[in-house]
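Questions regarding the structure given below will be posed in turn.
As you look at this complex, bear in mind that one protein chain is not there, while each of the others sits in place.
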Amino acid sequence: MADPMKIRATVVGDKVEVKVLMAHEMETGQRKDSKGAIVPAWFIQNVTATVNGKTVLSAEWGPAVAKNPFLSFRFAGAKAGDKVVITWTDNHGDKRSDEATIAA
Amino acid sequence: MRPKRIAAAALAAGILSAGLALAQDKDSTSRQIERYREALADGNPAELWEARGESLWKEKRGPKAASLERCDLGLGPGVVKGAYTVLPKYFADTGKVEDLESRLVTCMVALQGFTPEQAKKDPFGGPGKKVPMDALVAYIASESRGMPMHVSIANPKEREAYELGRQIFFYRGGPHDFACASCHGAEGKRIRLQDLPNLTNPADARRAYTTWPAYRVSQGEVRSMQWRLNDCFRQQRFPELEFTSPASIALSLYLARTAEGGVMDAPAIKR
Partner (left out) sequence: MKMGRRRALQSASGVAVMGLAMAAGLLRPSTARAEAWNKAAFEVKGSLNEEVKALGGSGATESKDISMTSPDIAENGAVVPFTVTSKLPKTESIALLVEKNPNMLAANFTIPEGTEPWINTRIKMGQTSNVIALVKADGKYYYTSKEVKVTLGGCGG
């Protein structure tokens, strides 16, 4: 089970701004280990953010997204107290889902 | 004689303007690098280590199934807030000057029942390898954020360690005949694009010391002072600086003392 994400969601004007840090190696599959063997690709492929059941962002990622990914985005239609749920799945089929309450 | 003088003057002017152009390029490069660092400041992956470290501090581990919450980091058992600002320091229970990592080893042994070898094993994380030590360091350092460094050398052992640290700093050795001071002992030094802090200068020492531990982007890991010193030794082609060795602690104390008053801002994020 992957480490939890750190999610922060705050109201900014008439929108909600979300900042999320995910714990993931994001191996490109290009790197060699100390013995010279290629370290296989291992990276988040899909990210979804939902609020009140509605998808507010979805993304397809490749291994070129930086390790321990940081993502920030903004959307309308939610208020303080609502919950943002962020889910990622990687190319190993691992999944992680965390949620945060929108702060005023 | 006149043509020669004009040629010489033209040449000098040419060199001068080229020098100015180079200096301007360097300034704009420095500015862009500053911009890069600022852009990374918000959303530091070190927070993931801080969270893991806080869990590890509270988790019952080891043969004694105990947490680290009674560990004395220098401000009394269990006091984490501000502890990083007084380390390294002399501890009566071990009779030694200890830094944060050696203190964590002490507590892992005394409270949790690990052997010293187990506690010191794998101190530095790597790709796919998570270790407790760097997470604990990240958490404890974060609890001193915003607070000034105040290490003491009142105790004779602390004074001795400080003097030893200073000697090590200036000690030339290894195949390159380097000392720490070779890179960090004078103003205006640089390796490729990295401006090197002059660690004998309190202002530079404060800036440098208060931003370790740090998430090193090039490493993809949170790195501590123990790691930083170990890696400097590696880069100088010195023999390996043993984890939590008296030499490593002495060097830390010398640097922490020179950074007196510096406000902690760690874990930071660095290249």
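Order as written gives the chain letters A and B; numbering starts at 1 within each chain.
Basically, a contact is a pair of C-beta atoms (placed from the backbone, for glycine too) under 8 Å apart; a residue touches a chain by one contact, two chains touch by 3 or more.
Not measured: the values here are computed from a predicted model.
Asks: Which residue numbers on chain A touch the omitted chain?
Replies: 1, 4-10, 15, 17, 19, 21, 26, 28, 30, 45-46, 48, 53-67, 69-77, 80-81, 85, 87, 89, 95-104
Asks: Which chain B residues touch the hidden chain?
Replies: Residues 29, 32-33, 35-37, 39-44, 47, 50-51, 54, 142, 145, 191-194, 217-218, 220, 231, 234-235, 271 of chain B touch the chain that is not shown.
In this text, only the chains that are shown with their structure count from here on.
Asks: Using mean CA coordinates as chain centres, what's the gap between chain A and chain B in Å?
Replies: That gives a centre separation of 30 Å.
Asks: Inside the complex, what are the residues of chain A that reach chain B?
Replies: Per the stated touch rule, the residues are 3-4, 6, 19, 21, 23, 25, 27, 31, 33, 39, 67-68, 70, 72.
Asks: Give the list of chain B residues in touch with chain A in this complex.
Replies: Spelled out, the residues of chain B in touch with chain A are 42-45, 47-48, 51-52, 127-128, 215, 220.
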